[in-house]
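All protein chains but one are shown in place.
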Amino acid sequence: MTHWLAMGGYAAYVWPAYAVFFAVLVWDWLAPAFRKRRITRELRGRIAREQTRNTRVPRAEASA
Amino acid sequence: MTHDPATLIPATRLDTLASVRGEIRPGAWRACVALLRRDFLLAWRRRGELFLPLLYAVIVTALFPFALGPDPQLLGRIAGGVLLVIVVLAMLPALESMFRSDLDDGTLEQWLLAPQPLALLVLTRVIAHWLTTALPLLIVMPFLGALLNLPVNVLPVLMLALLLATPLLALLGAVLSALAAGTRRSGILLALMLLPLAVPVVIFAAGAIAAAQAGMSYLAPLVWLAAALALAIVLAPLACAAALRIAVEA
Partner (left out) sequence: MSRSYIPHFVHWLGSPPNFYRFAGAWRPWLMAAALIAGAIGLYGGLVLAPPDYQQGDAYRIIFIHVPSAWMSLFIYAGMAVAGLIALVWRVKLAEVVAMESAPIGAAFTFITLVTGSLWGKPMWGTWWTWDARLTSELVLLFLYLGVIGLYHAFEDRRRGARAASLLALVGIVNLPIVHYSVQWWNTLHQGSTVNLFGHSLIASSMLWPLLVMALATHLYYFASLLGRARADLLELEGGKQWVRELVLEESR
């Protein structure tokens, strides 16, 4: 196992290369997931606001 | 459109209608001449700005000996490539304003409505742009070459390479400028977009200079540049026209 990890003396080059490969792709995979969550949250907030506005506005006019 | 229809100058619209009826058809040549005259007039009214690229080129050229030392041999060896890069960079800031003011004041909408093909008007604009921004740079090139101890036999090749490379860069830059016209700030973005397009131009122009400096035949890279220029004169205005249509549509 340690022999394999040593990569014939090239471990300092092989493993960072694989680390970069996976780090960049994990970022690429997670970034849209976070973006989708943010968009969903914003949309939900917008819908909730519109609903409260639709129920409140007539009452506010009636009291004025 | 953000413009009130009533404020649009109706002349071009009328011309379009008239040309449909076959009464007046302003010739393409006359339109181009009128556009050139307008661009020169505008450039003349702001003639102080014409000197900005020149000033930039002089400043950068003057900095090189301070950074690299005054050794004439070293300066002479790198002068051709340095001047080429300086010209490319000096042309960059002016690219941003190529279509910007015309988009803001609605002139571009008139271009789209005009009976003349948009690509032809674009080509005319590029010619005017080249004459007002790149030609002054070419004129001062011999002086800048002297500052950097450019070998005298290389100077004609440098001039010839620039004579082919600068219109090519102006044409490519026009496409990018049209693409970026719809954005608010585009300075560094234009540089980023121009780099991949400028790489082959710089390679062939520098190749000709290097070949002349080594006493070899410099014809092949120059012919490549000329071929690219011929191709760009045909294709770039079409791409530029397509980009302007995207920029203008709401």
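Per-chain residue numbering starts at 1, and chain names A and B are given in the order in which the chains are listed.
One rule holds in what follows: contacts are C-beta pairs under 8 Å (C-beta built on N, C-alpha and C of every residue); 3 or more make two chains touch, one makes a residue touch a chain.
All of these numbers come straight from a predicted model, not from anything done at the bench.
K.L.:
Out of B:Gly48, B:Pro70 or B:Pro196, which residue would touch the omitted chain in the full complex?
P.N.:
B:Pro196
K.L.:
Which of these, B:Val154, B:Val175, B:Ala212 or B:Leu229, touches the one chain of the complex that we don't see?
P.N.:
B:Val175
K.L.:
Which residues does subunit A use to touch the chain missing from this display?
P.N.:
Considering the whole complex, subunit A reaches the absent chain at 4, 7-10, 13-14, 16-18, 20-21, 24-25, 27-29, 31-33, 35-36, 39-40, 43-44, 46-47.
K.L.:
Considering the entire assembly, which residues of subunit B contact the chain that has been omitted?
P.N.:
Contact residues on subunit B toward the absent chain are 175-176, 179-180, 182-186, 189, 192-193, 195-197, 199-200, 203-204, 207, 210, 228, 235, 239, 242-243, 246-247, 249.
Here is the rule we use: only the chains that are shown with their structure count from here on.
K.L.:
Could you put a whole-Å number on the gap between the CA centroids of subunit A and subunit B?
P.N.:
Result: the chain centres lie 42 Å from each other.
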